[in-house]
Each structure stands twice: as structure tokens, then as C-alpha cells.
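Of the protein chains in this complex, one is absent; all others appear in place.
Chain lettering (A and B) follows the sequence in which the chains are written, and residue indices restart at 1 in each chain.
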Amino acid sequence: MKPTQAVPSATALPPKPRNLFPVWLAAVLAVLWLIVRDLEISFETLAYGVADMGEYFSRYRQPDFSNLSRYLELMGVTLATALWGTVFALVVAFFLAPLAARNFTPHPLAYRMAREVLNFMRAMPDLLLALIFVAALGLGPLPGALALGVHTAGFLGKFFAESLERVDRGVYEGVAATGANFPQLVMYAGWPSILREALGYVLYILDRNVRMASVLGLVGAGGIGLALHDTLRLFDYGQSAALILVILATILIIDYASAWLRRRLG
Amino acid sequence: MSNISIQSVSKRFPNGFEALKGVSAEIAPGSFTVILGPSGAGKSTLLRLMNGLETPTSGTVRIAGEALEKANLRRMRSSVAMVFQQFNLVERLSVATNVLTGRLAHRSWVGSLFYLCRNEDMDITREALARVGLTDKAWSRADKLSGGQQQRVGIARALAQRPKVILADEPVASLDPVSSEEIMGLLREICDRDGITIIVNLHQVDLAKRFADRIIGMNSGRVVFDGASAELSPQALRTIYQREGIEHDNSLDLALAYA
Partner (left out) sequence: MTTVSIWRWPTPNGLPPLPLVASLCAVLGAMWLTAPLVEVDFVRLLGSLGKMAAFAGQLFVEPDWAYLPQLFDKMLETIEMTFLATMIAVVVSLPLGLLAARNATPHVLVYRLTRDLLSLMRALPELVWALVFVSAVGLGPLPGVMALAFVTVGFMGKFFAESIEVVDHRPVEGVAAHGAGWLQVRFFAMLPQALPDFVGTVMYILDHNLRAATILGLVGAGGIGYDLVMSMRLFQYDRLLPIAVAIYLVVTLLDRLSDQLRSRIIHGARK
């Protein structure tokens, strides 16, 4: 039995540890102030802008649905672009993710390389990729789908790899101890263990791709974004309002659908 | 015939911990051996050396005369099955599919990647499930079973491999006494009927005495006892379980008396 420690004779409290929170807060505020200065954001402009905003948004009050059928068509193309992009991302992530999971990968070099490739795909903004693919493939939705696919493959791959890393090592050892090779380990111990999470990520990325697909049209990669750009440039607020509503409605529907699907799976 | 030959094996982990210090043993085929010892004695490490989950820092482990290497790992593992303390089943998969994974080493065909299997493999799976008495649970999800049932699935998976050796790493540590009896009895029966070499890690003395032919006692990475279970005297027990630095400790004798 260990001897008990002596009771301290003084009744004073130990010195209070320094609370650094106010320091951090002051630093953040200082940085923010510098940024506002540097960006030359004038609160005057903002104030006028806010005042004007009321009047500005009132211009959108009367949506003009005369071109609705064309808009719905474009929205269809946008959705299709998002679907293809997501499937492409899924296929790429399917092969890269097991290599990019630290506790799963067959070789540290494979791990490093897979991680770097995924990082690279994530870092490039999809718009930049879309621009490059448009330059190579011409205008249309295909370069948009490819751009989305490459960019979100990086995200999906990282999410999948992180999920794989969270699986209990014992599960992998159990299947490995039977003599299974790496592909078998991936299919029997890897994917089944993270299936629910993985599906959640795919739905999240699909959701995200629908949003991005609707703006990729701005660089000529097809879809509804271009139409919105044109109508705003011509100050046609009626049509713009209609377009925004179509985009909004579609995104909200997809949101609800994917939330419903996720609840069904859960 | 596969005897397991462990020659002067030492294992030092990257963090400096020496789990095994010069351990040697010969395991005869078809025997039922229990490795007994306190936590941290090195039992797990020793067992995991036999199927390549750990590699020795020095010394060799040979199974049927062959040493374990990267090249022959898959083949060796297919004839040396393992049962784990935490069962290590794939929770989302059905019991049948879990047992089926025991056949993976025998089929490297691409079909297995699409979850396809041959009819023979399915037959072997059914046999193994019948052997452990879980035929009616074949299509349940693995995580819906009780602890004892999950461990039986683990044993069925091992049996599906048609192994020459079954290694069991603390198979009953997470189970209640009744299930523990069941599992140990099952392992003993497999050894007697099928002639499979069985090596079990345990820390429960009474189970070791009752089920083992031979007991290897370990303490702090060394073998301190090696003999028939009948030879396990109280003095021998004390050497197995004593902690370093504590010479005459009544509490140890009391605990062992109740073990």
C-alpha cells in the first residue's frame, strides 16, 4: 500500500494559469482590422450598398418564366454533369483510397504517392480544371464533368482513406490472418467496414457537384451558369430571378433527397 | 506433419520494449498446448510470430521446416489459422461470408473480389458452421450475435481454412464463464477429432490445467515452465506469475490459491 501524501499546510490556491484567450482574441481582431484596411473595404460603400440592396433585390420581384422549358433542359444537363462527375470521382477514389490509408496500405511509398495525388487533385480549383479541359475538349458539359470528377476524387479519396484509418486494426488482422492478399483484404475487410460512412460521403459530394455544375457554365463548361451570366449582364432581372429560382429549387430537392437517403441508410 | 519449431527467438519493439528474450520451444503436431502467463509476459507476441503478424528481431520460427517469409506468407497463413480475443469479425458481413473469408487464400481468383465463391467453398463453410453449431445463424449479420457466438464464428472461419494449426490468442478473455467452457471444449474437441495442432494463450490457470496436454509458462518474455499440465505445481505457478522485484508476497499465493 502506497504511503499517502502529506496534506499541504497552506490553504492558498495555486497560481491561476495564464488565460491566453484575450490575447488570441485581440490578435484576431487586429488581423481583421488590417485586412479591412488592405482590401479597402469602405463601410460607406457597404452602408450605401445595404441601403441600395433593398431596392436592388426588389428588381427580382417578378420572375419571368417565359423560357422555363429551356431552363429546365439546362438544369437537366447540369444534373447529368454532376452525376457523371461524381461517378468518375467514385471510381478513382475507389482505387486510390486503400493505398492512402496509413494502417491499410501495402507499402509506405504507395501511401505517400497516393496521398500526394489526392492532395493535388483537391488543391486545383474545379474552375481551373474546367478551363483546361475546355481548352482541350472544346465547349460543352463533358469538360465540366471531368473537372468535377478530378477535383472531387481528391476529396472522396481523402474521406474514404480517413474512414479506413478509423477501422479497428483487429478487423484487418482477422482477414489478413487467413492468408488473403491485398485486393481481397480491401474488398472483405475494408469497404464493408466503412460502407455506411462511404455512402454518406458520396451523397455529400453529389450534392456539392450539383452546386458546382450549375456555375461551371460560366466558363463554357455547359449548363445553366452561362444562362445566368448572360441574363445578369443584360440586366434582365426578370429572367435572372427565374433562373435563380430554378437553380434553387433543384438544389433544395437534391438536398432533401440525399438527406432522406442518408436517413434510410442510417 | 507440421511441427512448429521456435529457436532462440527475441523480439524488441521500436519503442524499446523487449517482449521476448530468447524463447525456444518445439510444438508437436496434433498437440494441445497452452501458453500461460500474466499480462505483458509476451504470450501474444509469441503467438503472432507463428503466423507472421509479428517478425522476430533474432532467432527463427519454422513451421514444418519452413521459415516464414514475405514470399510464402500467404501460403503459410492459409494453413495456420488464428482466433482472436476480440473475435475480429467483419461486423457488417453475414456470418456465412465471415466464415467464407477463411477460403480466400485458396482462391486468388478475381471472382472473389466480386464476392463470388465456388460451391465447394460454400459447402466447406456450411460444414464449419455445423461443426460449431451455428447453422441457423448463417445469414445473420455478424455483429448481431453474442460474444460466445461470435467467437464460434471465429473458430468456424479458422476451420474453413482446413488448417494444420490453430492459434488462439486469449480466445475466452472477453467471455463469461459458461461461454469460456464452451469455446475451450470446442477447441479441445477439434484437436482430438481432427488432429489439428492447437496453441492457446490463456491467463486463467484452471482452464489451462483442465484442457491442456502441455503448458508453457511465460513471464517477462522468458519461458519459466514447460511441461505436462499435471506437473504444474504451486511453486511453478508462483514463478510464472510473480512480478519482478517482489520476493515474498502473500497476496500472490492467496490469488493463486483461488485460481
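Some observations on this one:
Rule of thumb we're sticking to: contacts are C-beta pairs under 8 Å (C-beta built on N, C-alpha and C of every residue); 3 or more make two chains touch, one makes a residue touch a chain.
Fair warning: this is a prediction, and the values are worked out from it, not measured in the lab.
Across A:Ala161, A:Leu185, A:Leu228 or A:Ala242, the single residue that touches the chain missing here is A:Leu228. Touch with the chain that is not drawn comes from one residue among A:Leu68, A:Met113 or A:Ile251, which is A:Ile251. Listed residues B:Val9, B:Ala25, B:Leu100 or B:Ile190: the one in touch with the omitted chain is B:Leu100.
The missing chain lies against chain A, touching residues 28, 31-32, 35-36, 38-41, 45-46, 49, 52-53, 56, 76-77, 79-81, 83-84, 87, 119-120, 122-125, 127-128, 131-133, 135-137, 140-142, 145, 211-212, 214-215, 218-219, 222, 225, 228-229, 232, 244, 247-248, 251-252, 255. Not every partner is drawn; the one left out touches chain B at residues 94, 96-97, 100, 111, 115-119, 122, 125, 138-139.
Note that in this section only the chains that are shown with their structure count from here on.
Looking at the complex, you find that chain A touches chain B at residues 168, 170-171, 173-181, 183-184, 187-189, 192-193, 195. Per the touch definition, chain B reaches chain A in the complex via residues 51, 53, 73-78, 81-82, 84, 86-93, 97, 101-105, 108, 112-113, 115, 154, 157, 161.
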